[in-house]
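Dropping the structure in here first, questions after.
Left out: one protein chain. Kept in place: all the others.
Right, chain A next:
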Amino acid sequence: MTDLRHYQTPLRQTPFHPRTSAANRLHAWAPWAGYATVQTYDDLAMEHSAIRNAATLYDLCPMIKYRIEGTDAAACLNRLTVRDADRLAVGGVHYTVWCDDAGHLIDDGTLFRLAPDRYRLCCQERHLPWLLDSAFGFDVRITDETGEIAALALQGPTSAVVLRAAGFDIDTLKPFRMAEFPFAGGHLTISRTGFTGDLGYELWTTPDLALPLWDSLTDAGALYGLRPVGSEALNIARLEAGFIIAGQDFTPAPHCLREDRLRSPLEMGLGWLIDWDKGQFTGRRALLRQRERGPHWAFVGLEIEGNVAAEGAILYHNRKTEIGVITGACWSPTLKTSIALAQVKARHAKGGNLWAEIYALRELHYARMMMPARVVARPFFNPTRKRQTPPGKL
């Protein structure tokens, strides 16, 4: 029988909830894709510090996961996404994006090739209807498997040590590769991927093994500074890594009400992803035209003078002409500087005479600051340990 009281619990709990709720001393919950997720467990600064100096656990379960399988899986993904899914080796992972017919971004995500004809696509937004539409004419089955998988991110410089201590030999696991391990009578997949721009792993298993996995890592990590982190700490880390989030740094095309808010991969600094030679993919012809005439927008990393986070600040050229907006910003505890991601008019992509208009609320009065902004390369923070194989023994 249908439970007609579903409205009383609008947010679902992830398989890790017994552990995350026990550790959530601030009771700071936020909705994410229909699940309750922790914003900050107890101390934002300590949580971010653990990402950069120790090891952290982050509950990834609400991330949308689609299983794409069938003899045409590679062909279908090639038509859906801008990269060549066929060239992704089995056991490999790549970051990719996909567009509508007009070449406007729908979402970005990571694509895992689990078998020659089986993939997993992880992303921020739900768009099964678009995927099913895209599957027409291909021998492929697409399933939303978000609820069937318990996923946990283990990130930070000591994450490899923690995994070793927990009994997983990940020494040969290279970035963007994954490996299978037996675990507690079931299976665990470990991929060397993450959203922190640091050494780190993502762990994938079935929901029934979620708590044993959490406990096993917590035990193994006790001496390596392992602690759970919430979304706020992760957001600072991802900004330092220069990663974008659909819905924050760009508005996904299906949500866009205003034509001029649509953004293409070329306008979001993602042109390097596009494989122009692999054949047709949705939006290709529109993107070719845009490449020819030049995109209107660009996406840049900024360093901003001062120590006030410039979130949402409007960008000006020469202090007076509006030329863009900051989509994500923070004071970077790692770099000790104020960093930001921004959409700017294409002709200002190289910067020069850019200013961020920052409003800081100070005891109920706004202090308005016009701060110089300098275009810098992303990622802002790019440690060599994230690439080293085998990972360093800290």
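Quick note on the criterion: a residue touches a chain if its C-beta (ideal position, glycine included) is under 8 Å from a C-beta of that chain, and two chains touch if they have at least 3 such contacts; residues count from 1.
In this section, contacts and distances are computed from a predicted model.
Name of the non-displayed chain as stated in its UniProt record, restricted to "Alpha-D-ribose 1-methylphosphonate 5-phosphate C-P lyase", "ABC transporter permease", "Biotinylated protein TB7.3" or "Phytoene dehydrogenase-related protein": "Phytoene dehydrogenase-related protein". When the missing chain is restored to the complex, the residue among A:7, A:136 or A:272 that touches it is A:136. If you put the hidden chain back, the residue from A:59, A:84 or A:100 that touches it is A:100.
Listed for chain A, the residues touching the missing chain in the whole complex are 75, 79-80, 100-101, 130, 133-134, 136-138, 279-280, 282-286, 288.
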